[in-house]
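Removed: one protein chain of the complex. Kept in place: all other protein chains.
After this line comes chain A, so read on.
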Amino acid sequence: MRKTVFKGTALPLLLLAPQLAITAIFFLWPAGAAIWQSLLQEDPWGMSSEFVGLRNFTEVLAQPEWRGAAYNTLIFSSAVAILAMGTALFLAVQADKSIRGANIYRTLLIWPYAVAPAVAAVLWLFLFHPSIGLVGRALNEAGIAWDYKLNGNQAMLLIIIAAAWKQVSYNFIFFLAGLQSIPRSVLEAAAIDGARPVRRFWTIILPLLSPTAFFLLVVNLVYAFFDTFGVIHALTGGGPGKATETLIYKVYVEGVQNVNLGSSSAQSVILMVLVIALTAVQFRFIERKVHY
């Protein structure tokens, strides 16, 4: 790896300043505010607040609704991660087979990533709406009772698919890069050693992709935790009932609809800690183990 060494400290600081400023304004400040807010109890009109220590946290953790949302999040996140990564890996392997086609694939597959969550949601709505959606109507005509507005499992399935769809492109790019960085001669050596394509995939390609896969797992989990608010909001609004209310969606419900800022902040702080923990695990893992 090449290292650039700066002579003074002024230039590097200047170069870093915009990024530091953005981090401070859009992350550190709101995060600090959330932590402070989570220790306060505000009256419903926002006129006064009192310091309550960790009471918001203990209340949140004891709430059955919060536990329900945590359970939903677990199902949702793991399903999104598995679906998005599995699909992406499959597509990347296909694309890798024909390097010539890889560029077209890449361009086509990156598009979903550029689509805004709400727009993506509308797209899926048009597909799966029970009365106006293409697939939704087809399902109903085929005798399968499809209505995600009534059936919680179907609603969960729908947001999983919609959220995974948006993440496939990101995963695809990384998997494809990972695949293409495996030296061709290593695969050829395996072929000469007698390994057929399927065995090559399981014994050579997949192990060599595992650092990429682990990185993506964390990224996908963090995405499912945080970045899926738009999709859920536009498609199901957390319903029916609370069937698709995930932790991030509950933060919104608590803070914006119920105007319980203390509790909402406590919930977002819990989420923040979760993500920090995930990231820390990732860094340690990368440092310790995987670099071939």
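Following the convention adopted for this analysis, a contact is a pair of C-beta atoms (placed from the backbone, for glycine too) under 8 Å apart; a residue touches a chain by one contact, two chains touch by 3 or more; residues count from 1.
Criterion: contacts and distances are computed from a predicted model.
Novice: Name the absent chain by its UniProt protein name; which of "Thiolase", "Glycerol-3-phosphate ABC transporter, ATP-binding protein UgpC", "NADH-quinone oxidoreductase subunit H" or "Cytochrome P450" is it?
Specialist: For the chain not displayed, UniProt's protein name is "Glycerol-3-phosphate ABC transporter, ATP-binding protein UgpC".
Novice: Consider the whole complex, including the chain that is not shown, and state which of A:L123, A:L157 or A:A191 touches that chain.
Specialist: Counting the whole complex, the residue in contact with the absent chain is A:A191.
Novice: Would you write out the residues of chain A that touch the absent chain, in ascending order?
Specialist: 183, 185-186, 188-196, 199, 203-204, 207-208, 292
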